[in-house]
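Complex shown without one protein chain; remaining protein chains in place.
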Amino acid sequence: MTLPATLQSNRITFDDPLSVQEHFHSRGWTDGLPIVPPTPDAVTACLDWAGLPAEHLVGVEPVRGRGLTAEKIAVNAVMAGCLPMHFPVVVTAVAAMLAEPFLLHGSTASTGGSAILLIVNGPIRNEIGMDATFNALGPSDRASTCIGRAVRLVLGNLLEVRPGEIDRSTFGHPGKISWCMAEDEEHSPWISLAEERLGDPHVSAVTAMAAMAPRQLMNEWTTDPEEILDTFVAEIKANMRHYSIWAGNYAIVIPPQLRQHFAAAGWSKSDIQNYVFEQARIRRGEWADCGKGAIVHGKDDQEYAALPDPSHLLVIAAGGPAGGFGAVIPPWLGHKSRAATMAVGACVDC
Amino acid sequence: MTEKFVTAAQLMGQVLGAEGYPFIVTEHPFSSATTDELGARARRVAHTCGDHLLRPRST
Partner (left out) sequence: MSIEVLDPTYGDGLAGAGSQEFALAERLETLAGATVGFISNGKQGTVRFFDALERELIAQYGVAHVVREVKSNYSAPADPDILDRAKEWNALVSGIGD
C-alpha cells in the first residue's frame, strides 16, 4: 500500500543530498549531525510499515493544543536515520510523551535540562535489533540511537524545543542527543517494566521518562541485596541533597552481575521497590551540609522520601555481562512529570 | 518576567496565539535576592502595573 498523494508537507527540491544537509542545518532543523534526506518515498515507507495514514493524529501537545501527525513524525524519524521498522516505536514514544501527566512542555522547556529517556520492552526489541547489554545507557545499537534521536528531532521541528527557543536548559546533558534503551528481558529474573506497568506479559511497549543524567555507582563486593541497594539508595539520597529533594519517578538500572545476587536471594522487582522506598529518605536539615542552609527554614527534621510510593521506582534490567555497576537515573523535578508507558500499536483516539 | 526569560515569554506568547502579549520585565534572579532587593523590584513593577492593567488616560 502506498499513500504518496496524501502527504501534506511542503516539498523542497535540491540538486544533491549535500545541499539538503546544508539547507536543513542552516534552518536549524537538525541536531548538528548529518541527517538522512526525508524523501516522500522514505516517509511513505515508514507510514506503510506502521499502517498509519499520513494524517493520523498521534497526539496533541496539551499546553499548546498542537496536534502531531504521523506524517510529520515520520519525516523526522527518517532524518534521524530510522528504518521503517523502527517507526512504530517512535510513534509510541511520541504518544507516551504527549500523555498529560508527562508534562512534555514543562519538562522540555525547563532550565533543569532533562532528556527524554525511552525504555523499550517486548518482542519488538528483538525484531528491530535493540541490544540491552553492552553500553546499555549509551549508543548500543542502530535502532536505539535512531529512535532516541527521532524523538529529539520531533521536539525541535514540531514543537520548537530547540536551545534558546522553547528549550531553556542551563546545561542539558548528553542524553538529549538520543536516549533510548531496551530492557534485557531474556536475562532477567523479573517481570518486565512494561508488564509491571501495563499488566500484559506479551506486550511491546515504550516507557518515556523526563530524566536527568545517569549517576553511576559500583558495589561488586557483596552478594547481599540490601547492601547492593544501599549503594543505589546512597546515590538517590545524594541527588536529593544536591539537586532536587522532591519525590518522583527514579529509575535504577541493574546489570547481570548484580541481578544474579537478587535472583539467588529470591528478590523480585517489588521487593527492590519496597526496600528503596523505605530507605531513600533524607531530612531537610541535610541541605545545610551541602551549602543549601538558606532553604532549610528551620524544618531540619522534616523527612522527605525519594518515591511517592514504591511503584514510582522504575527497575530496569540492562547492561553488559560483567561489572558490578549500577545506575540511578533521577527525575527531572520530582513528581512534576510522570513516566508514561504505552503499548506499541495502541490506538489513542479510537 | 525576569530579564533572562524575555525571549521565552515572547515565544510562548507566539505559540499560544498571543503574539506581542505585554509583560513587565524585572531583574534576574529571584532565588538569591535579598528581601530589600525584591522589595525594590516590586516597587518598580508596581509603578508599571498601571500601564498594563488600566485604560490609557485621555488628556
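Worth pointing out:
Note that the chains take the letters A and B in the order they are written out, and that residue 1 is the start of every chain.
The criterion applied here is as follows: contacts are C-beta pairs under 8 Å (C-beta built on N, C-alpha and C of every residue); 3 or more make two chains touch, one makes a residue touch a chain.
Bear in mind the structure is a predicted one, so any value in this text is a computation, not a measurement.
One chain is not depicted; across the entire complex it touches A, B.
Only one of A:40, A:53, A:285 or A:308 touches the chain withheld from this view, namely A:40. The omitted chain makes contact with just one of the residues A:64, A:187, A:215 or A:281: A:64. Residues of subunit A that touch the chain left out of view are 7, 9-17, 20, 24, 29, 37-40, 43, 60-61, 63-67, 71-72, 75-76, 79, 103, 105-107, 109-110, 153, 157-160, 295, 333, 336.
Although one chain is not drawn, its touching partners on subunit B can still be listed: residues 1-2, 5, 8-9, 11, 14-18, 21, 26, 28-33, 35, 38-39, 41-43, 45-47, 49-50, 53-56.
Assume only the chains that are shown with their structure count from here on.
The distance from the centre of subunit A to the centre of subunit B, with each centre set as the mean of the Cα atoms, comes to 35 Å.
Within the complex formed with subunit B, the residues of subunit A that make contact are 63-64, 66, 109, 160, 164-166, 168.
Against subunit A, the residues of subunit B that register as touching in their complex are 5, 7-8, 11, 15-16.
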